[in-house]
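Take this structure first; my questions come after.
What follows is part of the complex, with its chains left where they were.
Going by the order they are written in, the chains are A and B; count residues from 1 in each one.
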Amino acid sequence: METLVLVLDLVGTFVFALSGAMAGVRHRLDVFGVLVLSFVAANAGGILRDVLIGAVPPAAIADWRYIFVSLLAGSVTFWAQGTVRRLRDAVLVFDAAGLGVFAVSGALKATAFGLNPLAAVLLGMLTGIGGGMLRDLLVAEVPIVLRADLYAVAGLVGAAVVVGGQILGLPSSPLAIVGAALCFGLRLLALRRGWALPVARATDQ
Amino acid sequence: METLVLVLDLVGTFVFALSGAMAGVRHRLDVFGVLVLSFVAANAGGILRDVLIGAVPPAAIADWRYIFVSLLAGSVTFWAQGTVRRLRDAVLVFDAAGLGVFAVSGALKATAFGLNPLAAVLLGMLTGIGGGMLRDLLVAEVPIVLRADLYAVAGLVGAAVVVGGQILGLPSSPLAIVGAALCFGLRLLALRRGWALPVARATDQ
């Protein structure tokens, strides 16, 4: 089980890093900038969570594997961007899986550090979306998660399932699987059907 | 006294959250984005202060009331933005009150954690302005507090009164009231008279 979580975590890191690297290439950053965006997109959510709960140094910095996997994904994108772009649909599926894994593991870590349930759910979601938000800020764009698509809500659902189940005393491992799977499925459905959240109707400013 | 501080703190949180939500609506964010901006505008200043002084998890995350009040203000703005906009003048007055409360409580918390007086004053000011700065960054704008209006200086004065008074050995409660009131009055005066800080004169670039 623990090995499975680690593998899923590293897969999520790799895919999130791909999204960061592609944003960097699109904005004409140099190779250093592309690698920074890879690392940020993959790890900033978890780093933010760890700083907020007092788990320093954050796992993404203390464990070299996260750094290595992020830089690997960035390098692959930089030198083979055509291939990465052709695989865009597959990347979106893996990204949905990464969101599920990150939201669930983030919520579990927050409860383990004694946060209240509401905060744990929000920190789980932050683990899933924080990297993408900082990725967008670094290229001077309004984070896409704030304006388009149904993305954060899927992470919220995954984190809420885990935290809610723990309150009910259910065992953690099946909870984590159900939470991540729900998040994954909801995100895929949102992608396929073009689901989006409502925007406030325009009024005179 | 403690109840009064809590009530003022929550009122400040509510009003700051309104400003975040209005920025989100103006930039056509979806409902999730509007709620994120509400939370950020209301709580990022205090969260930054808590992370910097080592008070983790930050109060704004560990205490569900701050989260609840922020999301409430965001929801109200999203579904009744016309009303919120009509009340803009009242919101500005409450915002000035929020600035006073946050600057004073931020400075007090920093001294309680052993920071030196200069740092405590700056962290008090940061508590008051940090949320608005991150709100503006998230919609890809230069923070308004850096370029227009007399806003941060009011927070600085409020925090300085509290920290200076403590050095002189004056009792905390009246100090806090005087500091917050001074900040509040200065900010209202600046609004009414259109006070602004000097900008460097243009030269050939």
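The definition used in the following text is that a residue touches a chain if its C-beta (ideal position, glycine included) is under 8 Å from a C-beta of that chain, and two chains touch if they have at least 3 such contacts.
Just so it is clear, the structure is predicted and the values come from calculations on it, not from any experiment.
Asker: Start from the 2 shown copies and tell me what the total comes to for the whole assembly.
Answerer: For the whole complex in this structure, the answer is 3 copies.
Everything below uses one rule, namely that only the chains that are shown with their structure count from here on.
Asker: Give, as an integer number of Å, the spacing between the C-alpha centres of subunit B and subunit A.
Answerer: Each chain reduced to its C-alpha mean, subunit A and subunit B end up 29 Å apart.
Asker: Subunit A touches which residues of subunit B in the complex?
Answerer: Residues in contact with subunit A: 24-34, 36-37, 47, 51, 56-58, 61-62, 64, 67, 78, 81-82, 85, 137-140.
Asker: Within their complex, state which residues of subunit A touch subunit B.
Answerer: Touch residues, subunit A against subunit B: 51-54, 113, 115-116, 118-119, 122-123, 133, 137, 140-143, 145-148, 152-153, 196-200, 202-203, 205.
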